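One protein chain omitted, others in place.
The block that comes next holds subunit A.
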Amino acid sequence: MIPTPDVSHLTKKDFEHVYEPAEDTFILLDALEQDAESLRLSLPRVCLEIGSGSGCVSSFVGSILGPSSALYVATDINPHACHCTKLTGRQNKTPIEPLNASLATPLMQRLKHAVDILIFNPPYVPTYDDEADGAQQGADIQGAWAGGKDGMQVTDVLLDQVENLLSPIGRFYLVAVKQNDVPAIRRRLLDTHGLQSEIVVQRRAGGEHLFVVRFSR
């Protein structure tokens, strides 16, 4: 049993700007814990989390693998989130490198086929497209959930970059909800990028049907 990362150092004020760990975070932790042994055995060196928010998930991966076994890089478009990610890493003894950036843009050139663990809990809630655009530009808490049409506006952009990022042993963990059309996402990554996938965990929680899907070569 790997303990849930401690986020007690973050305050109510932090969570006005940064998404607080919730059911979708916990299902992702459960999926990673389920894969813990095989993750360790695959000797990952580069772990990249996109949209790290509070930093809870990367800290958890750090507890699975050990602080010195991998490089933990985390991006978020929201600068408050980068700050929280740094603090949560420190609190849980995982050195996380936060980058204030959208998706993996500053890393695409150098991390081509070099990411061993890629994690994305995206803004998956269906909203109007304008709302999702504004939320990403606003770089605040709305960007953590507003997902545009079918909740796929931000995820769609990343899906086309996943194959480029994954190393030969790379795995990509994606959180999704039913409205995102999980079968279509899986088919798309198989047909256009040759990536296999498996649903690691799914459950209904708080009115959402949540999935964690794992993709690999």
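By definition in this document, a contact is a pair of C-beta atoms (placed from the backbone, for glycine too) under 8 Å apart; a residue touches a chain by one contact, two chains touch by 3 or more; residues count from 1.
Please note the rule applied: contacts and distances are computed from a predicted model.
S.K.: Given the options "Trm112p-domain-containing protein", "Ribonuclease P protein subunit p20", "Ribosomal RNA-processing protein 41" or "NADH-ubiquinone oxidoreductase chain 3", say which is the protein name UniProt records for the missing chain.
M.R.: Cross-referencing UniProt, the chain left out corresponds to "Trm112p-domain-containing protein".
S.K.: Touching the absent chain in the whole complex: find that residue among A:Thr4, A:Gln34, A:Asn100 or A:Gln202.
M.R.: A:Asn100
S.K.: Return the single residue from A:Ala22, A:Leu43 or A:Leu190 that touches the missing chain.
M.R.: Residue touching the chain left out of view: A:Leu43.
S.K.: Of the listed residues A:Ala36, A:Ala139 or A:Ile199, which contacts the missing chain in the full complex?
M.R.: In the full complex, the listed residue that touches the missing chain is A:Ala139.
S.K.: In the full complex, which of A:Ser69, A:Asn164 or A:Ser197 touches the chain missing from this view?
M.R.: Once the missing chain is taken into account, the touching residue is A:Ser69.
S.K.: By the contact criterion defined above, which parts of subunit A meet the unshown chain? Give residue numbers in ascending order.
M.R.: Touch with the absent chain occurs at residues 43, 45-46, 67-71, 73, 75, 77, 79, 82-83, 86, 95, 97-102, 105-111, 114, 139.
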